[in-house]
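Only one protein chain is missing from this complex, and each of the others stays in its spot.
Per-chain residue numbering starts at 1, and chain names A, B and C are given in the order in which the chains are listed.
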Amino acid sequence: MIILTVDKAKDWMKEIQKRMFDHKDQLTELDQAIGDGDHGINMARGFHEVVAKVNHTSYDSAADVLKSAAMTLMAKVGGASGPLYGTAFLKMSLAMQGKEVDQDVFKQAINDAVEGLQARGKADFGEKTMYDVWKQVANFLQEEDVQDWHGILEVCQATIEDTREMAATKGRASYLKERSKGHVDPGSMSSFYIFEALAEVLDLEE
Amino acid sequence: MIILTVDKAKDWMKEIQKRMFDHKDQLTELDQAIGDGDHGINMARGFHEVVAKVNHTSYDSAADVLKSAAMTLMAKVGGASGPLYGTAFLKMSLAMQGKEVDQDVFKQAINDAVEGLQARGKADFGEKTMYDVWKQVANFLQEEDVQDWHGILEVCQATIEDTREMAATKGRASYLKERSKGHVDPGSMSSFYIFEALAEVLDLEE
Amino acid sequence: MKKVINNANHVVDEMLDGLVTAYPSFLKRLPETTVISRSDALVQGKVGIVSGGGSGHEPAHAGFVGKGMLDAAVAGEVFTSPTPDQIIEAIKSVDSGNGVLLIIKNYTGDVMNFEMAQEMAEMEGIKIASVIVNDDVAVEDSTFTVGRRGIAGTVFVHKIAGAKADTGASLEEVKAVAEKTIANVRSMGVALSPCTVPAAGKPSFTLADNEMEIGIGIHGEPGIERLPLEEADNITTILVDKVLADINYEKAEVALMVNGLGSTPEMELHIVNRKVSEILQEKEITLYKTWVGEYMTSLDMEGFSITLLKLDSELKDLLVQDVKTIAFHV
Partner (left out) sequence: MKKVINNANHVVDEMLDGLVTAYPSFLKRLPETTVISRSDALVQGKVGIVSGGGSGHEPAHAGFVGKGMLDAAVAGEVFTSPTPDQIIEAIKSVDSGNGVLLIIKNYTGDVMNFEMAQEMAEMEGIKIASVIVNDDVAVEDSTFTVGRRGIAGTVFVHKIAGAKADTGASLEEVKAVAEKTIANVRSMGVALSPCTVPAAGKPSFTLADNEMEIGIGIHGEPGIERLPLEEADNITTILVDKVLADINYEKAEVALMVNGLGSTPEMELHIVNRKVSEILQEKEITLYKTWVGEYMTSLDMEGFSITLLKLDSELKDLLVQDVKTIAFHV
C-alpha cells in the first residue's frame, strides 16, 4: 500500500505548519527555559516557508516534496534545528527517491533520517534532543506498522516526558547541565508535532 | 542685639545639614517630578561638605563662616542650586563683613542675597524657583522683626504652596510648562529648610 | 534597575579612574579633579576646547576628548553640572595662550557654573569665550523661557569646533564656526523608559507599558508629551517632522545622528535610521554623513534622539576632518 503520495506529503507539511503556528509560544517558552527562546519562532518561520514553497510547486513524487521541504528548512530556519530537520527530511527524500512509498520504504526513510540526525548533530540517545524522539519512533517501527499511529504518538509522548528528567549534554541546553532537568526538550516537542501531523494526514484516508 | 555669632552661624550650617540629610529623599522626589531628580542629593552632599569644612576651621566672624559655606557650596554642589545658594551665602557674608550682625545688618544681608539670586538666576518673582521664597522672606522682613520666626516660616510655607500651582518659567521645571503645575518647587522646599534651620538656631538662645 | 556600582556616591570618581586606566594613550585625569584631558595636553599653538556637564551621558563628554575634538572634559556629579573650580582647572590645563572655548549645553546649572568659571578665567587673564548649545526643538525657544536644551547635537559642535581649532584658527574663528553649527543643528528625543540616578535609587518617572515620552531631555526630566507607544517608523516620523519644521532644510545637505539614550539596542537604532533616511530622501534632503550609536546617553534610559545638522562646505570639511577620540570616529 502506498503511504505517502505527493498530495499527502504536501498535506503533511501543511499540518506541521498549523501545529508549529498553534504551538509557537509553547515551543518558544520551552526553549526560553533551557535554551535561547527561539525554537517556536524558528519552526513557525520554517514551516511557513515550506508550505509557501510546496503550495506553489508541482512535484512528481513525495520524495520531491520532502526534498523541497528539506532545502527550504535549511535555507530559512538556521540555528540547530534548521540543519537537523533539513537533514532529516533530505534523508527521507533520498530513501524514497524513485520508489513508491510503502511501509518498508517509509520505515527505511525514518531510519535514514535518524542516521542523518545523528551524523549531523553528533547526538546519542538520551542526550535530551529531538534525536531521542526520532530514534524511539524508528525503534517502534522495527516491530510495528506505520499505521499504528496511536502507538507511535504514545512513544513520542513517553520520550518527551523522558527528556524532562534528563540533563542535556547536547545543544544549548547542555550549558545548564543539571539545571536543564525538569524541562521538556523543545526540539523533542516539535518533533512530536511532526509525527502528529503525519498521523493526521495518513488518517484522513482511513 | 547681635543675632548671628560665629557659633550660631556654624550651628546654622549644622542644622541645615541635618534637614537636608533627613529630607534628601523628599527633595529628590520633588525634583524627579519636575526636574532631574538630584536636588536632595545635591543639597545633602553640599551641606555635608559645608559642615565638614566649618567644623574644622576657626573663624573670626559670622561673615567668614558664611563665606566659607558659600565657597564650599559653589565648589561641591554644581547644578543650578550650587551657584545660587553659593551666591546667596556669599552676598550675606559680604553684607555682614566687618559688622556685628544685628537686626538691620541681617535684614540687609537677606536683601543682598535676594538681589544676588536674582542676578545669578535671572529669575523674577512667580517663576516657581527658590527665588520666590527668598523674596517673600525679604518682603516680610521689611515690616517685621527677624525674631518673628513663626511669621517667617509661615511666609515660606505659603510661598512653597504657591509654587505648587505655578507653571515654572525658569530652571529645569520650565521645560514641562503647564505640566509643572501641581508640584512644589524643590529649591523652594530646600530654602524652607534653610530658614527653618536658622529659626532653630536663633531660638536656642531665647 | 540594577546597577553595577560600589557606592552611589563614588560612581563618578571610579568611572573616571576606570576610563583613564582603559585609555591611557588617549586620556589622562588631572590629579584631584574631575577633569579628563588629552594625554598629550597641552597642545601648543592651538585654541583649547573645553566642554563637560553632569555625568551619566557617557561617552559624553570624555569620550570626545582627543586630537581634532575636545582638549578637556569636566565631569560633574550624575546629571549635575560641574562646579566652577573644576572647570577653571580644565581651562588652565589646555590654555596655551591662544585662548580657550567653552562649549556649554543650555541648562541653567551648566550655564551658571561655566560662566562663573569663565569670569574667573578672565580675571586670571586667560583669553576665553563660550558658546551655548540649544538644539532640542522639543523645548520652546522664546525670550520668556530659559530656551532650548542642549542635547546630542552638542557632539557635532564639539567635532566642528575641535576640527577648526586643529587648523590653527583663532579663538574668534573657532567660536564663530561653533556658533554657525549651533545655528544649524536641531535634535529631538523620545523615551520608552525612564532612567535611574544611582544615588536616587529609583526611576525618574514612570511610563506605562504602552506609553512613550516625546521630547525627552537627557537628564530623566519628563518630556513634553506622553503618547501611546507606536511602531518605529511612526515614532521616527514624529521626531523628524518636528526637527524639519524648525529651520528650512529645502535642498539641504545634512549630517545625521541617531543617538541611543542608553538601553536601546543598536538594532533598533538602525531600524530608526532606515526610516529617517527614507524620509529625507522623500524630501530631497541629501545625507552627507550619518552616525548611529550612543553618543549622548541618559544612564540606562530606553529611547533615542535624532539630530540633523544643516551643512555648508566649511562645516562639511570640518565634520570629516581627522579625529582621534574614543567615541567619535569619521
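Operating definition for what follows: a residue touches a chain if its C-beta (ideal position, glycine included) is under 8 Å from a C-beta of that chain, and two chains touch if they have at least 3 such contacts.
Keep in mind it's a predicted model, so treat the numbers as computed, not measured.
Asks: Using the touch definition from the header, name the shown chains in contact with the chain that isn't displayed.
Replies: Hidden chain contacts in the full assembly come out as A, C.
Asks: From the list A:D22, A:D36, A:D102 or A:D145, which touches the chain that is not on show?
Replies: Final answer for the missing-chain contact: A:D36.
Asks: May I ask which residue of C:V35, C:L192 or C:I214 touches the chain that does not appear here?
Replies: C:L192
Asks: Per the definition of touch given earlier, which of C:E32, C:E231, C:E250 or C:D322 contacts the omitted chain?
Replies: Looking across C:E32, C:E231, C:E250 or C:D322, the contact with the absent chain belongs to C:E231.
Asks: For the chain left out of this view, which of C:F114, C:F156 or C:W291 touches it?
Replies: Hidden-chain contact among the options goes to C:W291.
Asks: Take the complete complex as the reference. Which residues in subunit C touch the chain that isn't displayed?
Replies: Residues 1-7, 11, 14-19, 21-23, 55-56, 58-59, 63, 192-193, 209, 212, 229, 231-233, 235, 258, 262-275, 277, 287, 290-292, 294, 297, 299-300, 302, 304, 326, 329 of subunit C touch the chain that is not shown.
Asks: Please output the residues of subunit A touching the missing chain, sorted low to high.
Replies: So the residues of subunit A touching the missing chain come out as 28, 32-38, 40-42, 45, 74-84, 120-121, 169-172, 174-177, 179.
One rule holds in what follows: only the chains that are shown with their structure count from here on.
Asks: Once you've mapped the touching chain pairs, tell me: line, ring, star, complete or other?
Replies: other
Asks: Report the most central chain, judged by the distance from each chain's C-alpha mean to the global C-alpha mean.
Replies: Chain C is the most central one.
Asks: Where the CA atoms of subunit A average out and where those of subunit C average out, how many Å apart are those spots?
Replies: Whole-Å distance between the two chain centres: 54.
Asks: Could you give the separation in Å between the centres of subunit A and subunit B, each centre being the mean of its C-alpha atoms?
Replies: 74
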